[in-house]
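All protein chains but one are shown at their positions in the complex.
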Amino acid sequence: MGLNVFLSGEIHTDWRNEIETGCGDAGLDVTFASAVTDHGASDDCGPAIMGAESDKFWHDHKSAKLNAMRIRKGIADADIVVVRFGDKYKQWNAAFDAGYAAALGKSLIVIHGPDHQHALKEVDAAALAVCEHPKQVVDMLRYISNGTLPA
Amino acid sequence: MGLNVFLSGEIHTDWRNEIETGCGDAGLDVTFASAVTDHGASDDCGPAIMGAESDKFWHDHKSAKLNAMRIRKGIADADIVVVRFGDKYKQWNAAFDAGYAAALGKSLIVIHGPDHQHALKEVDAAALAVCEHPKQVVDMLRYISNGTLPA
Amino acid sequence: MGLNVFLSGEIHTDWRNEIETGCGDAGLDVTFASAVTDHGASDDCGPAIMGAESDKFWHDHKSAKLNAMRIRKGIADADIVVVRFGDKYKQWNAAFDAGYAAALGKSLIVIHGPDHQHALKEVDAAALAVCEHPKQVVDMLRYISNGTLPA
Amino acid sequence: MGLNVFLSGEIHTDWRNEIETGCGDAGLDVTFASAVTDHGASDDCGPAIMGAESDKFWHDHKSAKLNAMRIRKGIADADIVVVRFGDKYKQWNAAFDAGYAAALGKSLIVIHGPDHQHALKEVDAAALAVCEHPKQVVDMLRYISNGTLPA
Amino acid sequence: MGLNVFLSGEIHTDWRNEIETGCGDAGLDVTFASAVTDHGASDDCGPAIMGAESDKFWHDHKSAKLNAMRIRKGIADADIVVVRFGDKYKQWNAAFDAGYAAALGKSLIVIHGPDHQHALKEVDAAALAVCEHPKQVVDMLRYISNGTLPA
Amino acid sequence: MGLNVFLSGEIHTDWRNEIETGCGDAGLDVTFASAVTDHGASDDCGPAIMGAESDKFWHDHKSAKLNAMRIRKGIADADIVVVRFGDKYKQWNAAFDAGYAAALGKSLIVIHGPDHQHALKEVDAAALAVCEHPKQVVDMLRYISNGTLPA
Amino acid sequence: MGLNVFLSGEIHTDWRNEIETGCGDAGLDVTFASAVTDHGASDDCGPAIMGAESDKFWHDHKSAKLNAMRIRKGIADADIVVVRFGDKYKQWNAAFDAGYAAALGKSLIVIHGPDHQHALKEVDAAALAVCEHPKQVVDMLRYISNGTLPA
Partner (left out) sequence: MGLNVFLSGEIHTDWRNEIETGCGDAGLDVTFASAVTDHGASDDCGPAIMGAESDKFWHDHKSAKLNAMRIRKGIADADIVVVRFGDKYKQWNAAFDAGYAAALGKSLIVIHGPDHQHALKEVDAAALAVCEHPKQVVDMLRYISNGTLPA
C-alpha cells in the first residue's frame, strides 16, 4: 500500500529526515512532502519575489500565503498528516495544520513529549495516533504499509 | 442578514461577553456559540460522566472528545469563526479550531495583540480579518449585517 | 445549543425512552429521531405496502430499503448519532449505522456493556464517547447543550 | 477497466487469497487492499509501537485507531468494497466497514451464507450484489472488468 | 419526522394531487414540490419572459433552463424524490431527474406499471422503492413519517 | 416555493430595488441579499474598523476581505444568483461572483445589454437565464415561485 | 490534455467504435469507458453469477445492479460523458446516466437526431454540447484536446 505523508511542525531538529530515512531503509513505498523548512526563505519568500513591504504584518502575510500554496497541496494530497510539536516556540502553524487536516478527514499522527500532553489534548483527541519519537512514526508507517511490527 | 458566529480561544477574559453584548446593543441578528468555557468542567467532563481514568492522558482524552462534539457542531453551523489568542498559554486548541474552520471554508476573524503577530502569520494569512480588540469584531459584525460603519 | 440526535440499535429495552425522557426532564432543546422500532412493522413494511414476495430475501430487501429512507434522513439530519449494542443478536444494522454515521463525520456515541468491549473496538475507536448506560448519554447531551455536569 | 477493491471482514478462511488468485488467473487489472489480517498483530499493534496500556479498553483503542489508518486509506481508494461475514464471531467491524463504504458511495458486494440472511438485511439492502462464495466475486470482477460471463 | 418530497414525471394524470391529498388526510408533515406542471407554460416560459426565438431548439432551450431553476431547487431540498412514468411519451426528463437525484444520494421512489418493468430496470435498481400506484406512495410516506402501516 | 436570491454587480442604478419591489408587489416568498452597496463604505470599511493603511493595495485588501464575509454568506445561502453588468467600469467583481456561484452549482441569471453580449459569452454560457431588464428577473422569480407567466 | 470519456446510451449501432477509432486516428490521448454493450450478457449477468430468479423483476434487478458497478465507476472517472439517443426504444437508462452525470458536474455531450429534439430538451439544457453525429464528437474531443478545428 503506497502512502502519501505530509510532515508538519517543528523545524529545528532532524525528525523529518529521521522518518524519511527510516522508511527508505525499510523499503516502504511512502512519498513525503512538507512546507519549506529553510526558516529564512520561509519568512522572506513573499517580499523576495513579489516586492518588499515596509510593514512587518504584510511582509509576513505575503510569505505565509505563498507558503500556503505548498502546504495546502501537501495536505490535500496526503493520506496521513504527521504533526510534531517541539519544546520551544508557539508552533501555532503546526496546530493550524492539524486542524486543517482533521477537517479534511486526513489520518492524523501527533508527536510530542510528555510536557505538552495537557496543552495538546484537543489536538491529540483528533489524532489516530500519538507518540513521542520519530522512530515510532517509522514503525507505524511500516505497519500500515505491510503489516510488520517492530522486532 | 442573520449570522451564526462561533467564538473560539482564550477563556480568561470577558471578550465573548463583550462581543455578545455589543451585538445585542446594536440590535444585530447574530447567534453565538462556543465551547464550554468553564475551565474545570471542560477538563473533567469526560471522566465525570463516563468514569474515572488513572492515566492523565486518557482523562484528558475523554474530556477533549466530549467537548469536541459541541465544538464541531458550533463550527459546522457557523458562518463566521472568531478566534482570539490571549497573552498566555499555548492555546493550541485555538489554532486547531482556526485550521479546522479554514478547511471547511468558514470566514475567519482572528484577534490578537502585536506581540503574537509573527507567530500567528500562518493563521492570519487564512483569515478574512485580523484585529486586536473585541469591539472591532462587533463593528465588523454590524457592518456585515447591515452595512453600517462605526461613527 | 439545539441538537438533533439519532438513536440507533437495540430495540428490546426502553433505552430510547429513557434518554428522551431524561433530556425532556432536563429541559434540553434536543430533537430525537430513530428507525421504526416496531419489530413486526419493520420486518414486513415493504411487502405490506408494495406487494408480497415469495422469497424471504426479497421480502426483507423491500422492507430494509423502505426503512432505509427513514434511517438515512435521520442520520443525515443528526448532529450526534447514538448507537446502542445490547446483549443479544447480531445487531449488524447498528454497526452499519455507526460506520455510515462515521463516514459522514457525525459525532458518534456508543453504548455497550463490558462483555462487548473487544468485539466493538473498531466502532469505539470511531466514537467521540463510549459509555454503558443511557443516563450517561443524557448527562452528555446536557453538558453539550449547556455545559452543566451531573451533580 | 482497472479496479481498486477493498476486502473487508472475516479473517479465518482463505477467501481473500481465493479472490486475488482468481482475478490473477483471469488476467484482470484489479488492485486489492485490506486491513492487516494477522490477528495478533492487529490486536497489539498500538501498544507494541506506542507503549503498553494497563487497561484493555485503551490497549484495543490504540490498536484499532492505528489499523483505522490503513482501513480508511483502503476504502477511500476503492471503487468496490467486498465485505464477507463468516459463521462465527460478532464481526461488527465488517458491518461498520460496510456502512462506512456505503456512506461514501462505494459499490458494495456482500458475501454471506443463508443463515445470516435476515440479520444482514440492512447491509444487503445497501449492496449492489449479494453472494455466497468468493468465486462469485471473481466472476463479478471479471464481468465488470471486461464483460465476460462465466462459461 | 418532517419530510420534503419532490414529485417528478408524468403530468397528464392526477397522481400528484392524489399523493398530496392522501398525505394531508393522514395528517403528515410532508412538504411537496414539483416542476411547473402546466404543459403550455412549461414549454413557452423562456421566450415569454426573455424574448422569442425563431429556432425551436433555442425556444425549448430557454424554457428548459428556466424550468431547471425550479427543478434543481426542488430536488436539492428534497429528502425523497418520487418519479412516475406514465403510459405514453418518452419521459426522458423523468429519467433524467431520477439519475440526478440518485447521484445526489436522495432516496428515490419510482412509480410505473408492469409494462415498463424491463425498460426501467436501471432506474428501479437505483431506487429504494418501486410501486405501481400513488396510494402506495402515501402509505410509504406515512410509514416513514410515523411507522404506521396501512390497516 | 420560497427562494433565496443574491443580487450581485452594478451599484449605480436602482435595479436591486426594482426587483425587490416587483417581487414584493407580486407577493412572492423571496429573500434577497447582496453586498453592501454604499460605494464609500464598501471601499473604506476595512481600515475604518481595523486601522488605516498607507498603501492603497492593503487598504483595498482589508476592505475587500471584510466585504467577502458578507458576499460569501449571501452566495452560500442563495438558490439563485443574479448578476447584472452595467454600461460602465470593469465590474470584475461581478464576473468573479458569477464564477464563484457557478462553481458552487448555484442557478445563475445574468442581466446585461446587447453591447456586452460577446464579452460576456463565457458568463452567459454558465447561466440558466440571460436577460436585459430587471423586470424580466421579477417575471422569472414569479414563474419559478408559482408557475405564473406575465399577462 | 488527456481526457477520460464515458460513452452511454444506444447499443445497436457502431457509434462507440466510430468515436474511438476517430480519436485513435487523430492520435488523441483519450481513454474510453462504457457499460457492457453485449445486450444478452447485460440482461442476464446477475442471475448468471449470483443465481437464478423466478421473478423477472428481481432477475433484472440483480443484473442492473451488477452493471451499475461498472457504470458508476465509468462516470465517476470521466471528464466528459457522451450520451447517445437512438431512434428506438425507451432508453431511460441513457437519460438516467445523463442526469447522474449532470448532478456530479461532469461535462455532458448529447447526440440525437432532430426527431427527438423536443422530448430531450431538458437533457440538452444540461449539456455543454448537442450534436447529431459521432464524427462531431470526435471533432469536439480533438478540439478540446489540442485546439484543432476540422479542416
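Letters A, B, C, D, E, F and G mark the chains in the order given here, with residues in each chain numbered from 1 onward.
The rule is simple: contacts are C-beta pairs under 8 Å (C-beta built on N, C-alpha and C of every residue); 3 or more make two chains touch, one makes a residue touch a chain.
Since this is a predicted model, take the numbers as computed values, not measurements.
Participant: Just name the one of G:T31, G:Q117 or G:Q136 that touches the chain not displayed here.
Facilitator: Checking each option in G:T31, G:Q117 or G:Q136, the one touching the absent chain turns out to be G:Q136.
Participant: At which residues does subunit F meet the chain that is not included here?
Facilitator: Counting over the whole complex, subunit F touches the hidden chain at residues 56-57, 60-61, 63-65, 67-68, 85, 89-104, 116-126, 130.
Participant: Just the residue numbers, please: which parts of subunit A touch the chain that's not shown?
Facilitator: On the subunit A side, contact with the omitted chain comes from 33, 36-38, 41, 44-46, 48-51, 62, 65-66, 68-70, 72-74, 76.
Participant: Over the whole complex, note the residues of subunit G touching the chain we left out.
Facilitator: The list for subunit G reads 1, 3, 79-80, 107, 128-131, 136, 139-140, 143-144, 147-150.
Keep this in mind: only the chains that are shown with their structure count from here on.
Participant: Give, as an integer number of Å, the spacing between the C-alpha centres of subunit F and subunit D.
Facilitator: 50
Participant: Between subunit D and subunit E, what is the separation of their C-alpha centroids in Å?
Facilitator: 37
Participant: Centre to centre, by mean C-alpha position, how many angstrom separate subunit B and subunit E?
Facilitator: 44
Participant: Counting only residues that touch at least 2 other chains, which ones in subunit C make the list?
Facilitator: Touching at least two other chains: 65, 68, 130.
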